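A protein chain is absent from this complex, but the other protein chains hold their places.
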């Protein structure tokens, strides 16, 4: 309801801008409009804000929605400059802490150093539809912050608050299917980020067949807005390629035959919640949900892209190859190499070796996996289970990863152990198949600068 | 669901204490049990906590529920001592701030001074039923904090977090009626704090008749737990006494005849949310709700107790009376004075004068009303509309306030103005009737120490 | 909503009687008021009824609700006399059928012989709250029909229509628990017909503990009105007595230990639906529901009263006893025999023998069991599993059945077979224990009039 209210509000805002606020004002210069808004924000933080209930908060949000680009920038800068901590109070608090260093003073410091905009955001949230409006506001600030270091602090406060409000304990898991409201389904189409959903028929193929599932997290204050969703295929075996999974004419697997749940797409929906992490919780709860509903399921696995692979090959990977192997990479230049049998035969051993090396050995400076998807699943405690040649022969798949896809396995019994080994010792959980793929290949000549062979230390066996 | 889960959990906890944790451990000394729990809390804050999803949080909350009194105290003290801010980081942050005093350093200070228990509480909230368990935990800490100043800081962090989570924007207003679930209704019976509900028949008389309403705020994470509720009677006129409103045999007012909505009872439900204020928002939203549903309503008014009145008369008020009037107060000693016509006649002018003075003139040092109920409604921007002789002739009413009750009027158009006059200039909004009651009486001789007659300055007219 | 509307309507009907219909009319003689109503019914059946939508139907029901006793009787008689079949049409239809005897004429006959009140009832159902009002109307007619044979035909039409409308396919099974609306729960208290529910605490003990269940059928048009409900206890073993099941201080059985579901009370709620049978379907669906939720349940059994037992003993049974045994029955005269050890010892063998004979051998002329509860469960295909001495030592239990209770077993695999043996051959499904109880007793001397020993033929073994 709040949400319906707010979209109504946004829709009618142009009109209201004229009637409510007066035509003259609507044509004011941005500076004056931002200043008016800042003034209202100050009032909202004052006693008047207390008494007004939600009315003042609503007015602030309505006015914000009518700001043009320039006024918006000025408003953001005011959030950074005028709504930081109360400096006098902070200085006094620091002095008191420096003087006696007690726990009580330390505790005061935290509260005395709080930026006033945090309370401002909390009060804005009182407006009907406030939460949705704040998520949108943060999206705007995030976009504006790129060239504006002063806005980073605003975003830090915002991000902190939203992390607290969107705590996993407040999220509700809902299954998305063909009985879901169209207003939610259209967002699934729009937000799908991994394998595009082309239209409503395509959507239906993803959520309606008996062997398909889709789950999303929702927040009670954002009724019709999924925060993150995952698409699941139930299969007999671990799949090696995504196109057969999505083929329009495929025959559904009968539930009694399904042994494997495949997480083949996971998408975040809200730009304004960037940095608030839901994916880890989502996957784990969906695993529990599916195990309860379908006790015959034995394997929970992803079918994941390797989005950074070819970029890494270009910038670093290819240097590790022999000149002959480097030459083979030339086949990739032809957009149609995948239909060319000799090209495929030549590329496969080189690409597979590079992929294994990229996923297992090419770490960032802090020992984390280079590939963002790998980093996410390995950080969740999953195991790198299989590397699939020609797992995704869509244009995008070929371009990003020469068609390579990866299965990450979620074995609930090993998740904590895997996570700790990765977090504390930079050890990647991998299957023996993947380790063998790396070892058996002698094509990659790792950089000799650091003596220890990282392959030895980092990819210990999973029993 | 989460809530159902948690009550299940609590119900089965004695058993689980024995089976899950081992009988031996259950008989351990409190110190060891608290230490184990503290250790789990540390793990929850570590990387392992990240990977475990909600499992570790759940284990902490389950174990906490099995602690005996002694172990609980030790755990609370650990929250105070071990889960404050990271001192080294804080010291460094203070030093950096002292050195350059920049906004960026100030912002760092806030985050670096945050007590680690805040993150602990946030992670505990991930458990199923976590929010309910945390509200209960805070209730326990609050109870324990009375003699333990060290726990005040813990409670301050807790209170801050809960204020943010129970932001008005997340609350849902629900009407409570005879179609509400019994699990909610039994709590209305239990939590009613103003005019006791004796049994289910009594409850039904409060919520089922066509001229009665009850509304409560709920939080989505606490499904069956009202946070605060208000009981409303629809009447033709502003009522002067509560007993007729609650009489079992009364005849309901027809909706077409109702012109007045009377808020005759408002009760907070959750000890663990003490200090998080809902009442202001609740009254204002209920006013809006009723106006939408019943456009014929013209007046929104309370019928409120004056809980501090006779206590103040005893300690201060009676000294302001002439000896003759003081003597009349002697009638109050007889529990049955209300049935004694001469006693009533003698008491009425004295009590009314004292009540008007108490409500209008007897301020606390910061200019606020002395009576807590008056403070709440006047702080909300309501107007002191009428003082009612024999408004509540129950034992409790006679004992607390010699039967006086008060109507506070909520006129949405004046609320902000009233609030500001009160907040900034300590001016109470009052009706002319009440002002006249004060002035016409020459019985009260105010203390002469401060020259200005407070009656002149503080009770300006409402036009 | 319809239902809420209608109770509102009923509540305000006295007023409306005066305002809407005119005071004069409200004081009219019953004959004129009934005539007005009959006239409106005729209009409702005419074209005007078509055009008016639900308005005319609503007016008829509102007026009916204001009739006094006399007018009501006259209205019922008009339903019998004026709203039977269209006689001219019927005569013509019979003539046509007699002439050619074709299937087409036979089909016409059915429709031409339909009483006009059937269409009247169908049109009345269009009013908001119409279904509830019609169920109430039939309740009134049923009560009035006792001494009025002319009303039997009205009731037959009504009953036929309600059977069709309350077809099992339209009923919804809902679990009743402590989260159910109070408006439903109060009806559970009111309608419980087997073991009285004394108050809300008693109710809660029946529906809230983890080892208790209550299910009811609802019809979509009667939102808050259960039609029939059954109370279930989950136990380890088949219980032999009801008082321990209902003891306030009993300890709940853990779900993991429950192997048996005990149907210990089943109550019809709507007098106006007398003759429409729900019980058979309710028990079978609850069995399916429980098996799905709790796969460990192995046994589904009732704990049932034997309401006709002592009445039968008095009128017929005692004559079958030896003089010595007859004398023992004298102990029953003392209301406190159950506390008297020698009385119990003397009575037990006699009562058990009589009970076994009563349940197995004392049939009605068509071979059905004499006891109504036995008839219901055996007709459903259940098996007479056990006869329990002192199964119900409440006053009611002692008075009706000398404390005897019975377990009927529902074994879904045998239900159809048992039913057919009972329906076609008058064979009762019984356990070997019960058969042995009957045989081992030589106390009963069956009437010798009919040669065949009925015990031999009617209680064949269940394997």
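Letters A, B and C mark the chains in the order given here, with residues in each chain numbered from 1 onward.
Convention: a residue touches a chain if its C-beta (ideal position, glycine included) is under 8 Å from a C-beta of that chain, and two chains touch if they have at least 3 such contacts.
Computed from a predicted structure; not experimentally measured.
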Visible contact partners (per top-of-document touch definition) of the missing chain: A, C
Hidden partner chain, touching residue among C:103, C:249 or C:341: C:103
Given C:167, C:271 or C:440, the one touching the chain that is not displayed: C:167
Contact residue for the chain not shown (choose from C:302, C:380 or C:401): C:380
Touching residue (missing chain; options C:30, C:85, C:349 or C:367): C:85
Positions on chain C contacted by the hidden chain, ascending: 2, 47-48, 50-54, 80, 84-85, 87, 90, 94, 97-98, 103-104, 106-107, 109-111, 113-115, 122, 125-127, 130-131, 150, 153, 156-157, 160-161, 163-165, 167-170, 172, 220-221, 280-281, 284-285, 380-381, 415-416, 418-420, 423-424
Contacts of chain A with the absent chain, listed as residue ranges: 4, 8, 11-12, 15, 178-183, 185, 199-200, 204, 210, 224, 254
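The rule is simple: only the chains that are shown with their structure count from here on.
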Shared chain contacts [chain B and chain C, defined touch]: none
From chain A, the most remote chain by mean C-alpha position: C
Between chain C and chain B, distance of the C-alpha-averaged centres to the nearest whole Å: 50
Centre-of-Cα separation between chain B and chain A, whole angstrom: 40
Computed distance of Cα centres, chain C from chain A, in Å: 59
Residues of chain C whose C-beta touches two or more other chains: none
